[in-house]
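Here is subunit A:
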Amino acid sequence: MVNLANPILLIAIPLLFVFLIAFSSAFSKSIAKYLPIFAFGLNVVIAIMIIPDVLKNGLVIATTAGFKPPIAIDMVVDRLSLFLAIIASLLGFVVSIYNVFYIDEEPEEKFYALFTLLVAGVIWMIITGDLFNLFVAFEVTSIAAFGLVGFHRDKGAVEAGFKYLVMGSIGGSFLLVGVIMLYAATGTLNIVDIAQKSAELTFQQKFLAYALIFTGLGIEGALFPLNAWLPDAHPAAPSSVSSILSGIMTTAAIYAIFRITNTIFDYNQIYFFLMFFALLTLIFGEVAAFFQKDIKRMLAYSTIGQTGLFFFAFTLHSTNGLQGAFMQIINHSLSKSMLFLIVGGMIMQVGSRNIDDFAGVGRKMKVSAFFLAVGMFSLMGLPPFFGFWSKLKIIFAALQQTNILMVASVVIILLMSVVEGAYFFKLLQAMFFGKPKQDREIKEASLGMLTAVVVLGLILLFVSFYPTPIIDFTHQAASDLMNKNYINLALKLGGL
Partner candidate 1 sequence: MIYYLGSFLLIAIGLYAIIIKKNLIKILIGLNLAASGVNLLIVSIGYIKNGTAPIFSKIGINPSAMVDPIPQALTLTAIVIDASELALAVAFVVLLYRHYGTLDIKKIRSLKW
Partner candidate 2 sequence: MVKMILIAIGAPLVAFAIGLSFMMIKRKIVARIQRRYGPTIIQPIYDVLKLLVKEDNISHGVIFSLGPIIAIAGSILAVFFIPMAGFSMLTGSGDLIALLYIMAIGSLGMALGAGDSANPNASIGISRALTLMFGYDLPLVIIVISVALQYHTTNLSDIVAAQANGNWTLWTLPLSAIVGFVVTYGALGEHPFDIVTAPHEVATGPMVEYGGKHLGFLMISHAFHIYIEIALFVDLFLGGASNILIFYLKMFAVFFIMIMFDEVLPRFKIDDAVRFYWKWPTVVALISLIIVLVK
């Protein structure tokens, strides 16, 4: 009896489907449309099946090819990575449904293959326990993303795709160099193993590698000033792809930074350094978003801002801070992906990405607009939506020590939240109460697209009104991380 609750299946199934999709076109054109739904549907089921194990043991390790870690490549699922994997699978599932109705451009099967690959790569990045594997996942994700960004093949898409590609490749190279340096120093690639063996390394040995890894992942994770590709790439990509890019891919990269920093490079000073990046990211993201005329570009910049926010919470380096960060990640992933999906539907109707053209759309596309408002409110952190709880947690965590630096950071965060409110409300206002500009007939998005939106929206509403399980879960995840349970458990269970 094969135990289906195996983390490897989380990657294996989508990768298998990538090939299936690529070959499916030989039989039928339309079958490719539906395969990703199965893939991620299965993924969600498996991820949920893993939950009991993780809750019981705190950690599940799966190894490949019958070797034992640290030799073997292992997948490590603890609370945090499991829950990110669930979100990724879920988003993959929902967006796949959306894709069926959204993508009408050839070559479709390639799109679906790349899309599946993208989400698979993201999940891979999240659950891998091995640095080189992380690099491979990173590259898989990137390449899939490059292709998807350029999918429309028009002027903007190609340019964005190319820029993203160049920057992503540089990032990949840096990441690889960093990984290799660690390998050279410790002779192992397993994260936990490195953490064990790197204790005796000198500061320079360790952190030169860290600087490179951080830069590499920071490019994907949209940290300022490494994020210049993002505002180009997100608008250029098809909206469903933007949704994944924004909702979970940058998050996965940030997660990787979390994980590596927390496991291997757990020094207090480093957090201070990272906080600087986080705040810059936040400021530039939100301020730039304010000036955008292009709705997707605005959301893209807003993603940068949100990234800055939860990265900041992470750099607080406390259980509460981490918990806030995780909660914010949930909030951001659900809301922002939903927003991109909705906006994709609206752009189809309006035929433009200019914010001014969206005036009055809310009155025609009521369901979409309602969930758009919900998502935006959640991102702004207005109660009773989930963003409120996470922002509450982050600010509370930040002000746990009322020193002047923290207060200043909090002031910056809140000021940027005001800016965020300013542009979101500007959009909402135009959408609901503005006078429609053109005579174009605007209808509600198709039912399939709406289904995807509504599923995400209902999940968001559910966690908004019943946040207790998430709060408890993230609290546990955060304290696991802070207590180094990851290392301890991995050592115990993985037999290192």
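These made the cut because all candidates are chains of the complex that A comes from, given by their letters.
Here is the rule we go by: contacts are C-beta pairs under 8 Å (C-beta built on N, C-alpha and C of every residue); 3 or more make two chains touch, one makes a residue touch a chain; residues count from 1.
All figures in this text were calculated on a predicted structure; none of them were measured in a lab.
Engineer: Sticking to the defined contact criterion, which numbered candidate from 1 or 2 is in contact with subunit A in this complex?
Structural biologist: Every other option belongs but stays apart; subunit A touches 1.
Engineer: Quick check on the complex: what are the subunit A residues that touch candidate 1?
Structural biologist: 132, 135-136, 139, 142-143, 146-147, 150, 153-156, 158-163, 165-166, 169-170, 172-173, 176-177, 180, 183-184, 189, 231-232, 236, 288, 291
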